[in-house]
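Only a single protein chain was left out; the remaining protein chains are all shown in position.
Moving on, here comes chain A:
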Amino acid sequence: MASTNPALRLEVKRIYKELLYMGRDYPQGYDYFRNRLHKAFFNQRHLTDEEAIKKGIERAEFVKKEIEALYFLKRYRTLKHRYAPS
């Protein structure tokens, strides 16, 4: 693992940290999110090819946006539910 590009290594850690912060308010709980996230990153640990790692980071950025969207949707639904009880 030490053989890989240190800049990419830092990048991976950065996105991991950002995702962890995002997971604070995950609907199923932070612990659930944390374990899943750790597993997802852990399963990619064999990657040594720089291109592959970059692709993985891109995927992580995509997931981050998905989670953001999830939060917006959750907020929207809650608000809608409050204002228009059906």
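Simple rule for what comes next: a contact is a pair of C-beta atoms (placed from the backbone, for glycine too) under 8 Å apart; a residue touches a chain by one contact, two chains touch by 3 or more; residues count from 1.
Throughout what follows, contacts and distances are computed from a predicted model.
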item	value
Missing subunit (named according to UniProt) among the choices "Trafficking protein particle complex subunit", "Ubiquinone biosynthesis monooxygenase COQ6, mitochondrial", "Ras GTPase-activating protein 3" or "Acyl carrier protein"	"Acyl carrier protein"
Residue among A:13, A:36, A:59 or A:74 that touches the chain left out of view	A:13
On chain A, residues whose C-beta touches the chain left out of the figure	1, 9-10, 13-14, 16-17, 20-21, 34, 38, 41-42
